[in-house]
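Have a look at the structure that comes next, please.
Only one protein chain is missing from this complex, and each of the others stays in its spot.
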Amino acid sequence: MAMLSRTFGRLTLPGKIVFTAVPLLLVLAAGLTAAVVIVGPVVLTFLGDNVPLVRFVVAATIILLMTVPTAFLIIYMEMKVIALMNLRYGPDRVGPYGSLLSVVHGLKVLMKEDFTPTGADPLVFTWAPIVVYVASVMTLVVVPFAPGLFGLDLNIGLLYFFAMGGLGVVGLLMAGWSSFNKYSLLGGLRAAAQIVSYEIPLTLSVVGIVLLSGTLSVNQITLNQSGSLFDWYVFRQPLAFVIFFIAATAEANRTPFDLTEADSEIVAGFATEYSGMRFGFFFFAEYVNVFIVSGLTVALFMGGWNAPFDWPWPIVAQPDLSGMGIGLLFALALIPPLGILVLGLPFYLVNSQVKLWQALVIGFVLFNLVAVAALVGFAFLSFDWVVGLLWFLTKTYGFVFLFVWMRGTLPRVRIDQLMGFAWKWLLPASLLNLFVTALAILVVDGIR
Amino acid sequence: MSFVPGLGLVRGMALTLRRFFEPKVTNLYPEVPASIPPKFRGRLQLLYDEYGTLKCETCFQCAQACPVECIDMGGVDTKGRYAIHWGPPETYGERREESALRRAGRTVPDPVYEHFHGIDLHAVDEILEGFDHDPKELLGILAAIQAEYGYVPVAALKRVSQSTGAWYAMLYGTATYYDHLAVGAPAAAPGRADEAYLGALDGALSGRGARPDAADDAPAGER
Partner (left out) sequence: MTTIRVPSTDDPRVMLEEQIGVFEPIPPYPPRTEREAEFYTLGDGELFVNMGPQHPSTHGVLRVVLKLEGERVVDLDPVLGYLHRGVEKLCENADYHHTIAYTDPLEYVSALFNEWAPVMAFEKLMDVEVPRRAEYIRVLSGELNRVASHALFMGWMALDLGGLTPILWSFIERDDIVELLAALTGQRMLFNYFRIGGVNGDLNHEFMSRLGTWMSKATEQIEANQTLLNQNEIFVRRMRGLGTLDRETAFRMCMTGPNIRASGVPLDMRRSHPYSIYPELDFDVPTRQEGDCLARYLVRLDEIKQSLRIIDQCLNEMPDGPIMAKLPRLMRPRPGRAYAAVEGPRGQYATYAISDGTDQPFRMRIHDPSFVHLQAVGLLTPGNLIADTMAIMASLDPIMGGVDK
């Protein structure tokens, strides 16, 4: 033992690490293998029997992971687009065109002190951002991104969506009440009044679509809109679209209905006392909400992942890779270095300032870009869901741009105007829409 | 406001979209320095003349005139003798060089001035008492001193500065500005009965502008 310890003591630091880590890893691997061998079949059987559960867990994990880059992208978009509308440049220092600034914001928020004010209710105060975030993220489960690419095809998808959307207001109320701050309290109360009022026209406006399509599943509604451009429900239900869009703006707390965090009136509303990552959760939830609302608008009214027109050129590229035989191996080995050389050498030859290795780095980056583009193009041509996903994201980010654009243009409405607008205009209009739709369906069915 | 509801909103949105594509007005500062008009007064730098020497003569007039004493200044005086410093007293009090103090008009404990102290200043004290040490009556005080001594001794000026709180530089400037006041005594003849001095004083008082010759011997710092 003494000899062992003396020998160990003479090792260098990397040596110590390696000689400790390798046996540990070996033991771990052996244990894991044993565990898999013993428990594996049982678990597999259980999972095989409960596929919906597995699907839900996987979908929830993927969606939780997906929201972070989505929020970063939308935050960057908001900063940049509003800046450009303000005749500023906006973020342009961190990363290319400042595109990493929102990531840096996220890191900053993570590193900030996370404190609970004196007098706050610590439990409610801590849970409020989580409730808000989870409630907004969980609605994403029913949004269909592409044919076959959705979390869950609930047959009560729309109902689930509105229920989860309404749950977010509980979190806002919790935050407002527990902060022990009157601005927060006012913000929370405003959030409650506003979101509860706008839930009604929001829900009533889509009842027309439910009547038309005969289902509550968002996936099925999207499927019903396939075909030509004019099968989209925005052309059959224009009034419902307008109502839905306005109510969704209010539901997502966006300008001109961002009363809950009206910075010129009640400082930051329910988020006044929050700092650090708790504030970050509110912040993320807001931008994820924008994405969700845009996505749902697209899924319900703009045809979802359906392309607005058929692909004008016939798809010919279905390369038969297996037909190349051994040539495929040679191609895989030769194409990358050749491509790097071909793309990098012009820089070396044209510009005497560029050294050879720099030219090679440029060539490597360019080749990667070309390869990724080729891969995406291949996937676009080969797989249905890539096309659908691209169309869905294009439309959704179009709506996100619209939200940001509105934020850059419009002032905020007053709370009484907000409530009056919901109850005096949107609610009757949505009822009228529902009535007219029902009547039209009756008449059409009667003619048939 | 238009009659079509929402048209105003749409017009606003169209305007912002147009601005979205317009050239931007932000100055990209570190890359593109701001264009500063030639008359700009806010430069935090000293200007150089066409020969490449500093235009600032370290005369301390700016530091002296600064109402909040925020100007801090260091340099070498015109003869290249002293490294001098001026600034807020609480910050630079211990670093004040005598030349700086002299140029800035504060009283200076300087052996060069010792011979001025031979003057009997009781008369000055009486005059000051008569004017109630009022700094707003400086011209009267100086005139009375002139009448009493026949000239205005530098020591008297210092006493007036100490007693009334008026800046020595202001006193000195005032006293040398008016023709009826003759500042500076001959170092060799501190008494008031010097024939040559009285002759020169007569010349000065009669308006020909001649100054007592001995006044040229005053230290360079006084000029």
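Going in written order, the chains are labelled A and B, and every chain counts its residues from 1.
Everything below uses one rule, namely that a contact is a pair of C-beta atoms (placed from the backbone, for glycine too) under 8 Å apart; a residue touches a chain by one contact, two chains touch by 3 or more.
Fair warning: this is a prediction, and the values are worked out from it, not measured in the lab.
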Open item on the list: Touching the hidden chain in the complete assembly: which of A:Arg55, A:Arg88, A:Lys112 or A:Arg236 does that?
Closed with: A:Arg88
Task: Absent-chain contact - pick from A:Phe145, A:Tyr183 or A:Phe245 - done: A:Tyr183
Task: Per the touch definition above, residue among B:Leu9, B:Ile71, B:Ala123 or B:Ala143 touching the missing chain - done: B:Leu9
Task: Interface with the unshown chain - residue positions in subunit A - done: 82, 85-88, 118-119, 180, 182-183, 186, 190, 255-256, 258-259, 262-267, 407-417
Open item on the list: Touching residues of subunit B against the unshown chain: what are they?
Closed with: 1-2, 5-9, 11-12, 15-16, 19, 25, 37-42, 67, 136
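In this section, only the chains that are shown with their structure count from here on.
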Task: Mean-CA-position distance for subunit B and subunit A (Å) - done: 68
Open item on the list: Residue numbers of subunit B touching subunit A in their complex, please.
Closed with: 9, 12-13, 15-17, 19-20, 22, 24-26, 28
Open item on the list: Help me check something: in the complex, which residues belonging to subunit A touch subunit B?
Closed with: 81, 84-89, 405-406, 408-410
